[in-house]
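Below: the structure, in structure tokens.
Only a single protein chain was left out; the remaining protein chains are all shown in position.
To keep things simple, chains are lettered A, B and C as they appear, and every chain counts its residues starting from 1.
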Amino acid sequence: MARISYRKAVNQALDQEMTRDASVILMGIDVGGGSGGSGDVGSVGGVMGVTKGLYPKYGPNRVIDTPISESAIIGAAAGAAVTGMRPVAELMFVDFIGVCLDQIYNQAAKFRYMFGGKARTPLVIRTMGGAGMRAGAQHSQNLHPILTMIPGLKVVMPSNPYDAKGLLIRAIRDDDPVVFLESKALYDMKGEVPEEAYEIPFGEANFLRDGGDATIVAFGAMVPRAMQAADRLAKDGIRVTVIDPRTTSPLDEEAILDSVDETGRLVVVDESPPRCSLAADVAALVASQAFDALKAPVGMVTCPHTPVPFAPNLEDAYMPSAEKIEAAVRKTL
Amino acid sequence: MARISYRKAVNQALDQEMTRDASVILMGIDVGGGSGGSGDVGSVGGVMGVTKGLYPKYGPNRVIDTPISESAIIGAAAGAAVTGMRPVAELMFVDFIGVCLDQIYNQAAKFRYMFGGKARTPLVIRTMGGAGMRAGAQHSQNLHPILTMIPGLKVVMPSNPYDAKGLLIRAIRDDDPVVFLESKALYDMKGEVPEEAYEIPFGEANFLRDGGDATIVAFGAMVPRAMQAADRLAKDGIRVTVIDPRTTSPLDEEAILDSVDETGRLVVVDESPPRCSLAADVAALVASQAFDALKAPVGMVTCPHTPVPFAPNLEDAYMPSAEKIEAAVRKTL
Amino acid sequence: MQLSRDELKRAYTSMYAIRAFEERVEKEFADGTIPGFAHVYLGQEASGVGVCFDLTDEDQIGSTHRGHGHCIAKGCEIEGMFLEIMGRDGGICGGKGGSMHIADMDKGMLGANAIVGGSPPIAVGAALTQKLRGTDRVAVAFSGDGASNQGTTLEAMNMAVILKVPMIFVFENNGYGEFTASEYSVGAPSLSDRAAAFGMPAQCVDGGDFFAVHAAMREALAHVRAGKGPYTLETRCSRFLGHFVGDPQKYRSPEELAQARANDPIQRFRDKVTTAALLDISELDEIEQQIRARVEAAAAAARAAPMPALETLETDVYVTY
Partner (left out) sequence: MQLSRDELKRAYTSMYAIRAFEERVEKEFADGTIPGFAHVYLGQEASGVGVCFDLTDEDQIGSTHRGHGHCIAKGCEIEGMFLEIMGRDGGICGGKGGSMHIADMDKGMLGANAIVGGSPPIAVGAALTQKLRGTDRVAVAFSGDGASNQGTTLEAMNMAVILKVPMIFVFENNGYGEFTASEYSVGAPSLSDRAAAFGMPAQCVDGGDFFAVHAAMREALAHVRAGKGPYTLETRCSRFLGHFVGDPQKYRSPEELAQARANDPIQRFRDKVTTAALLDISELDEIEQQIRARVEAAAAAARAAPMPALETLETDVYVTY
């Protein structure tokens, strides 16, 4: 099996699905890149190079450069989806949902329910989130809690190349609107990824490690950090279970509850400010449905209730780290 | 003391603050109403009549009708605030934040932090939320979790006329951006309200009832329902504490934790879908910080993970009711 | 272009169906049988019908909060509409949508929309589908004068131009967005000129005149079907009632209100076809009678219909979850 990057895994999923199904189209700002310019059109392939090579292969009708008009991008993708296409719209940074959220949560996500089950909106919104790139307060957020709370939407947070490919293929084949939240901190992460297409189902957590002393639940870019913490703890003989739910909506509640039933201790790691976070969401799930198994206060490792700071030392301090996760686990013991 | 409606209490707060401070201005769609028309300009005073009478009194420079351009409304209010005015912008229904969220969360709420503490943005965004009016999926949401999670923003949810007036006066005098989320279901609720201006501080919960058997935390329009549930329980000799935090950010964590320390049982009532909700937020707070006091699983009474349905019977079933709250409390006993 | 007698009858049937439906909505609302708000289309019938007259079920429209007229003009059944608006089982959307969210995919009706400016981006996407599939179908986005100031609408215009999609922006300028006059809220001297500056042809027509709207729409359709990109049509309409049923409209002078009624598109249609001896009065009256009867029956049936089953509260959020 080839070792490829998370970036490449996403690219491969898009490529294979576009080949398989002519109704899959990409649209977004510079997903091709260079439209209207005097040079090489399609040379860019997204600001992070994720869609590179697809414009040359599939052309301007299937890899559509758009103006900087996110409401029109997402809205048009929703409109194309509900009339039979399978658009993959790129929202360059998830930080930009503020200019197009209506089309996501009041339109695409609600069509089916509002219309009594008669609409089908196979829309994927690819976007990227997360801090650590020194990109400042408006380009470093994750915002998955805002997305997770929206009924009608599915939300995916892949934490490694293998999952990125399989979950994206699943997302494209899914008949509901899906937000596929890539982690910009993970684009260069490498891992083994099968060449052929495969699907990873939604709502099925990945158990990365088994251990009876405590359960760590982590999402997206926090998963590798949780694993680091698990390694450190293992050196002291503390064995933890590490769960990556992979999709935040649907959430594999059973996996989490079952694990806490065994370990009695829970730490949730969430790269977002604490209020109404996914950390709170999972903590509340356990406090309401696995309370009797709980032996210690639930631990939550989140960012502080502040915007993301620019200065590297502040940004590092802002994020959940392996150290903080380790300390939180120790506190539950 | 006069008994006035929640609607009138909001109106009175605006009126008194506008008289006191010339830098307080209102802006929004039809806050005056009738601009450019052939009839009586300022005759409307907001789609719910909340700002009625203010246009005739303060004129078009201080009660500013705007186009249907929420990003421009909120952005202009933020820009006016950061340059010295104290605008109260109306976002007619909170459901519309999807077309202007960027100006709220990436701009107004982040100015101060991003600019190293040098900006001051005394902006109030008045908006209304909540189901029960048969207004359908796009006019019935609350969306306070999205607002509560935003660092830099304060969020107020008044549950009665007295609080509405005192909290709005506080919001207008506050130097930070505040979202003042009115409950459309409560506009006709009457209560005693002093004629003179007064402030209710943020982050100080209101204890509506004391009882040692369990703690109910409820927000906005759910507070009267929690009180109904408390009444029903009282008939069986079950005494509950009912806490209305009044502001969701800042949240009076101490009040909640202290109460749970005494009662050992918690039910949170939140009119929103369950995921990443305020119910989850409070439940997680308690599960992490008052775990040792907890004697039973935390109860959460929320709406289901669905859009708000239109049909009256479905909408009624959608909302947390006194019955559901009562049942949730009994489950913790 | 001369319309046949059958076509004229079809146009009148559609316009009058809207009239009778909305008058019934007004009455039912007053009687308390319609929950929530109701924004009726009275006075704007010629606009919706003129625009939709040459569209098929495969052409798509995106609508607004004032969408009943668009639904009927696009072929939705009034029986299902009454059920929906009253929140009953069997409504077009199972009672879950309501007045502001009626959609009928089979009729190419992509939904009323309670978000001002919600539909134009969606319609761009519907048009994109047609372009990519190489059909000669089109998409239409209805917006009001008020909606013309929403950023989503303005973005959609530019996007439609650059993607060259077969789409028509219809701005029904009835002079008001809620209680604010377009005179005040639209900075530009003309809505259609502002649209034209986005790089597409635009026309402004008398929205009270079915024939004018229909003729302009034919030009628009010819343009977009030829692959020349989008087109804008502004129809100047009169809103008979207030923003919603029950609005006292103090912001409009009595003279203006009287003037709005004087411009009645139904009466103008009648006058035109009877003066030109294209249809007899008796034919028109017969159409009216049939429609009145159907509307009565549909409303009565809806009033008597059961509410949706409680189990449906949590269904159809997702295809799978």
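Basically, contacts are C-beta pairs under 8 Å (C-beta built on N, C-alpha and C of every residue); 3 or more make two chains touch, one makes a residue touch a chain.
Being a predicted model, the structure only gives us computed values, none of them experimental.
Peer 1: Using the definition of touch stated at the top, determine which of C:Ser99, C:Asn113, C:Asn158 or C:Ser238 touches the missing chain.
Peer 2: C:Asn158
Peer 1: Which residue from B:Asp176, B:Asp213 or B:Glu315 sits in contact with the chain not drawn here?
Peer 2: B:Asp176
Peer 1: If you put the missing chain back, which residues of subunit A would it touch?
Peer 2: 29-30, 33-41, 43-44, 47, 65-72, 95-96, 98-99, 133-139, 304-307, 309-314, 317-318
Peer 1: Could you please point out the subunit C residues that touch the chain left off the display?
Peer 2: Those residues of subunit C that touch the unshown chain are 149-155, 157-162, 184-189, 193-194, 196-200.
Peer 1: Give me the subunit B residues in contact with the hidden chain, please.
Peer 2: 25, 61-62, 64, 66-67, 69, 71-85, 87, 102-103, 106-107, 111-120, 151-152, 154, 174-176, 203, 250
Just so it is clear, only the chains that are shown with their structure count from here on.
Peer 1: Taking mean CA positions as centres, which chain lies farthest from subunit B?
Peer 2: For subunit B, the chain whose C-alpha mean is farthest off is C.
Peer 1: Just how far, in Å, is the C-alpha centre of subunit C from the one of subunit A?
Peer 2: Roughly 39 Å separates the two chain centres.
Peer 1: Express in whole angstrom the distance between the two chain centres, defined as the mean CA positions of subunit A and subunit B.
Peer 2: Averaging C-alpha atoms per chain gives centres 30 Å apart.
Peer 1: Roughly how far is subunit B from subunit C, going centre to centre by Cα mean, in whole Å?
Peer 2: Distance between chain centres, rounded to whole Å: 35 Å.
Peer 1: Would you please write down the residue numbers of subunit A that are in contact with two or more other chains?
Peer 2: Correct list: 71, 102-103, 106, 113-114, 151-152.
Peer 1: For subunit C, jot down the residues that touch at least 2 other chains.
Peer 2: 93, 95-97, 101, 113, 115, 118, 151-152, 317
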